[in-house]
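Could you have a look at this structure, given as structure tokens, before my questions?
Heads up, this is only part of the complex; the chains shown haven't been moved.
Chain lettering (A and B) follows the sequence in which the chains are written, and residue indices restart at 1 in each chain.
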């Protein structure tokens, strides 16, 4: 019975796994920097700060990703998730750059998160419409969101 | 098929979305404070500390909220979740207050989290009872928890 559910979420699981790999990459960077430089230098502080900022927003990202995937459709949600992971990688690498360079801010990937957030809202709104009016716009909405997720690629 | 599942979780999704909005509010506060005061003043440290404490307990909150909602019933779980979010807002605002004022401690929302925790335990216990003895107390238990969740409003 559960395998029917897994059909509907396996893309989300894949994106989650990739994000876990990325977390492991961040953590090993922090550990290596901490061992080499004895936890006091500016390089360690930068890497540690980048890792902490990434980890702070990680549960939020997971929550929105899974809600959007469950409420509407997994394909556009997983695609947006991938774009978020790319943005996070860029953010982390930007922190590790030259010290003279100004560091990126605290918040990143705002556009992707708002898109996933909108997907959740639309999904729940659609559910309520179906319940009380009987019109199922899900197919239309899914097509539109799948097309709209491609717009996230525009820098 | 998934829409049947979504019926049972859409209140949880709504509470999760509200918590995401709150996280975004906290993050923008931190970012603005960091930009204005160049990341060294006491005001930035206070906001950053408040945000970090909130983020530290966020995954725990999400885990208990969803477990309680899945195991027993979504309505009381979502209601308790809302109360937790109000407590968190108060906690954050308390941190941002005057510097002379003593800051609130590290832990907050203990009562709500314990209530959600109890809901999970009762839900699993009920499941095991149904499996091995065939008595279904779920309806009774759901009524009691829905009533009990109103008790959380007492300060």
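A few comments on the model shown:
Quick note on the criterion: contacts are C-beta pairs under 8 Å (C-beta built on N, C-alpha and C of every residue); 3 or more make two chains touch, one makes a residue touch a chain.
Just so you know, these numbers come straight off a predicted model, no measurement behind them.
For this homomeric complex the structure file specifies 3 copies in total, of which 2 are displayed in place.
Keep in mind that, in the parts below, only the chains that are shown with their structure count from here on.
Centre-to-centre spacing of chain A and chain B amounts to 21 Å, using the average Cα coordinate of each chain. Residues 1-3, 5-7, 9-10, 13-14, 16-17, 19-20, 23-24, 27-28, 30-31, 34-35, 51-52, 55, 58-59, 62 of chain B are the ones touching chain A in the complex. The touching residues of chain A, when paired with chain B in their complex, are 4-5, 8, 56-57, 59-60, 63-64, 67, 70-71, 105-107, 113, 117, 120-121, 123-124, 127-128, 130-131, 138.
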